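With one protein chain withheld, the remaining protein chains of the complex are depicted in position.
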Amino acid sequence: MTVNVGVIGAGMIGADHTRRLGTVVSGARVTAVTDIDADRAAALAATAGARVLPGDLELIGADDVDAVLVASWGPAHARSVLAAVEAGKPVFCEKPLATTAEDCLRVVEAEQRHGSRLVQVGFMRRYDAGYREMKRIIDEGGIGAPLMVHCAHRNPSVPESYHSAMATHDTAVHEIDAVRWLLSDEIVSAQVLTPRRTSHRFEHLQDPQIMLFETAGGARIDVEVFVNCRYGYDIRCEAVGETGTVSLPDPARPVVRGGGRAGTAVLQDWKKRFAAAYDDEIQDWVAAAATGGAAGPDAWDGYAAAMICDATVEALGSGGVVATGVKDRPAFYAREEAGR
Amino acid sequence: MTVNVGVIGAGMIGADHTRRLGTVVSGARVTAVTDIDADRAAALAATAGARVLPGDLELIGADDVDAVLVASWGPAHARSVLAAVEAGKPVFCEKPLATTAEDCLRVVEAEQRHGSRLVQVGFMRRYDAGYREMKRIIDEGGIGAPLMVHCAHRNPSVPESYHSAMATHDTAVHEIDAVRWLLSDEIVSAQVLTPRRTSHRFEHLQDPQIMLFETAGGARIDVEVFVNCRYGYDIRCEAVGETGTVSLPDPARPVVRGGGRAGTAVLQDWKKRFAAAYDDEIQDWVAAAATGGAAGPDAWDGYAAAMICDATVEALGSGGVVATGVKDRPAFYAREEAGR
Amino acid sequence: MTVNVGVIGAGMIGADHTRRLGTVVSGARVTAVTDIDADRAAALAATAGARVLPGDLELIGADDVDAVLVASWGPAHARSVLAAVEAGKPVFCEKPLATTAEDCLRVVEAEQRHGSRLVQVGFMRRYDAGYREMKRIIDEGGIGAPLMVHCAHRNPSVPESYHSAMATHDTAVHEIDAVRWLLSDEIVSAQVLTPRRTSHRFEHLQDPQIMLFETAGGARIDVEVFVNCRYGYDIRCEAVGETGTVSLPDPARPVVRGGGRAGTAVLQDWKKRFAAAYDDEIQDWVAAAATGGAAGPDAWDGYAAAMICDATVEALGSGGVVATGVKDRPAFYAREEAGR
Partner (left out) sequence: MTVNVGVIGAGMIGADHTRRLGTVVSGARVTAVTDIDADRAAALAATAGARVLPGDLELIGADDVDAVLVASWGPAHARSVLAAVEAGKPVFCEKPLATTAEDCLRVVEAEQRHGSRLVQVGFMRRYDAGYREMKRIIDEGGIGAPLMVHCAHRNPSVPESYHSAMATHDTAVHEIDAVRWLLSDEIVSAQVLTPRRTSHRFEHLQDPQIMLFETAGGARIDVEVFVNCRYGYDIRCEAVGETGTVSLPDPARPVVRGGGRAGTAVLQDWKKRFAAAYDDEIQDWVAAAATGGAAGPDAWDGYAAAMICDATVEALGSGGVVATGVKDRPAFYAREEAGR
């Protein structure tokens, strides 16, 4: 059975997922595309042999759309996801699930009314082979009870439009989700340290930032976010437990010895770093959508990320420690958790 | 457009490719299966929603078979591949292309009569990201003109049925193809050194072996084949050029520090080592088959591998240096080479 | 010329330095030993062919003592060092220089009255080849202006006598000195995070701790101190600058592939981790003492370390950020700095 997917948002990420659905993963085809820019929608639809629909609600309601992929800009996510849930159609939503925690909770409530999971949020790192193996090792007791996680998230540079809060919402949000998932624990407070700013940045931006989180279980997480590090896209993560540690591997790249040095190239493009994870994420979603469900990160994860991000941005402004206020995971999602 | 694939051979590798065609790659479905064991064919066909056909010729001739995947045992390959070529259908053949160089040449001749490439041979390492990046670096002059390649191919253990010639035909054949491709050079002679045999082997087997090859361009290649190395499946390759070297990376796996040691797990299963390469190989084939062609390693590569393997096995017996006698690559394949 | 060294303190570290002076480094011999335990002094003196003297002042005043090595317990350091300075004799003092910042300042003042450097403090990491190469790279601009340093200091276990303040005074003090030296910058504030305690500890101990420092130049340093990490003695340090990063290498140890894993042994004994650094430190001191001077870390570094440690321990207690109050480096030591 082939899942007919409608894509909302024909920008870079929507186009990338459309390509993926059409030429990489098994069991899906893109049948409809919509975008606020009709020309852009038409151009993307043409690459997939899909039709263009005028808006998200028309697309969600279309008979030839079995499942919905939301890749529009963040503020538009909530409306589309809610409409898909109310239509009872599986929906994959790029992060963020919604731009406010309130809207995230509305999705959570709508999904619970529906009675089973329909929503998957695009935290693709859970599909990265390195992170998955780290989680397996942690879950099997390979490092003992986790006590600390040290992370770094470095980009070579960012455009002028990138501002200080995006270090949380667009960048560290991936570490926030990954650490919650690795530790099976919730983040309860946030603090942000502000090192001297690099000279390689636009004036308005605090870069780097060091984010400090505490979990309900008392583990401590530190995340260096440095988005103008110049040398490449570099993701580090080490979990420290009572008996050992486990570290995310760097991508496997040939070692070149030449010119007096031995080493590897560092990736410059974040899309390449997690390319296989994106593929696996969408393949997993297609397989779940084929049976009317969802896999991977759920709406509750989207809500928790929103709460933690809000607290982190507040902490950046205040300089103090801010409680995240994430509620307890409802039984509805706990029940689902085994399936993830 | 979906490519309808007929699978010849329902053993382990045929089943794996059937799963891959059905649930991993895009643009294909398995419509027919055949095997000398009808029950095994039926069981595999059922997993794919395909029908069972009584033999390879019936399958190749079927209207609902656009392209053929040959995964039967080696001695049966030549007949199926020749029939597919004569039917003008794209065919993917697991290595070996044929068990004799003469049969390989018959495929080469049939394909040339057809007038364009139809055959792809299953040397999946050319699709491994590490090897591909090595080749890109070599081709871009990153190590200067290649002079030597050092390889190792280690398996944790082999069954009793594995005999000394299989160290070449089943094991080193992958290095033979990979090195020819990495260097864009032909292997002209072979020699085999026989270290003291490991005690962890069946009596009849010379294990390890060290194979020494020379190319037309004067490069030297050494390949350690050690199929009872006990500790894991481990593939190494370092190319040494006039200005530097490049080494195949180990798989990226988390580093665990614990119990007084720091390190990674070593893969035990060869199928996992090149899992992504198998996926990419078949995806590439499906895309080429959709337009009636073939990609990747060609029939000439299958022929050359057969000639080189024969010389290597002869060298194991004689203890001396044996010329491979590989002919010059015909213009037909040279022309195609750019597309690979 | 051979430097005659008097050793104050015949415990483990005094004995180790006596062995080093007698059988490893060039240009020195131990002529006198003293200890509050006369038997222990006699035993050590016998290994070196030295005589026993009743107390530190007698040893410092002895004609056959050209230079003094202080390896007694911390509270006794200040008196011995001051006496040596007043006697105009070069003195090597194991850390801490003194147990109070006030006493450290007294040494600083005495040394300035003397008019040239006489005191070297035992921060041996400045002699470690890895740290030295890191500093060279930073000083040459290899990572751009430093912004952050991430450190970890892990011990397999500690005895029951080890208490929470020792995580600063005995353990992190090495990172505190190393980072000040690597960055050529002063630490101005300290904060301590307290993760959930490992279950592998005595009740009274907060382990692990995460120490956060800020420098006068605005760099941020984080130091994980984890002294019951179980798996080994492990020191990590990564400096992050505006254009790149540099990381302390792990000790070079053979990679073993066996039993399904590939990796190295982790050192269990801290003395082995910096064995070459201890040798080089003492050789450098002997060479400087031969000309009546001192090398390496100076009394001001001892004073600054004391101030920073006091602030860190206060921060552990209060949970807040504590200013270190380290004064500006006097011209006397700035002048000397080039020689280090």
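Some observations on this one:
By letter and in written order, the chains are A, B and C; residue numbering begins at 1 in each of them.
As a working rule, a contact is a pair of C-beta atoms (placed from the backbone, for glycine too) under 8 Å apart; a residue touches a chain by one contact, two chains touch by 3 or more.
Because the structure is predicted, anything quoted here is derived from the model rather than measured.
Every visible chain touched by the undisplayed chain in the complete complex is listed here: A, B, C.
The residue from B:Y162, B:F226, B:F274 or B:Y333 that touches the chain not shown here is B:F226.
Here one chain is not drawn; of C:V25, C:V91, C:V108 or C:V225, the residue touching it is C:V25.
Only one of the listed residues, C:L97, C:A110 or C:V246, touches the absent chain: C:V246. From the options C:Q120, C:N228, C:Q283 or C:T324, the residue with contact to the unseen chain in the full assembly is C:Q283. Take subunit C: the residues that touch the chain left off the picture are 22-27, 129-130, 133-134, 137, 142-143, 243-259, 264, 276, 283, 287. Counting over the whole complex, subunit A has residues 230-232, 234, 250, 255, 257-266, 268 touching the chain that is not drawn.
Residues of subunit B that touch the chain left out of view are 144-145, 147-148, 150, 152, 193, 195-196, 198-200, 208, 210, 212, 214, 217-220, 222, 224, 226, 229-231, 240, 242-245.
Everything below uses one rule, namely that only the chains that are shown with their structure count from here on.
Following the contact convention of this document, A is the list of chains adjacent to both subunit B and subunit C. Comparing mean CA positions across the assembly, the chain most remote from subunit C is B.
Both subunit A and subunit B derive from one sequence, and where they touch, over half of the residue numbers involved are common to the two copies.
For the copy pair subunit A and subunit C, the superposing rotation over Cα atoms measures out at 180 degrees to the nearest 5.
Here the spacing of subunit B and subunit C, counted between their Cα centres, is 57 Å. A straight line joining the Cα centres of subunit A and subunit C is 44 Å long.
Annotation for subunit A: residues touching 2 or more other chains are 243-245.
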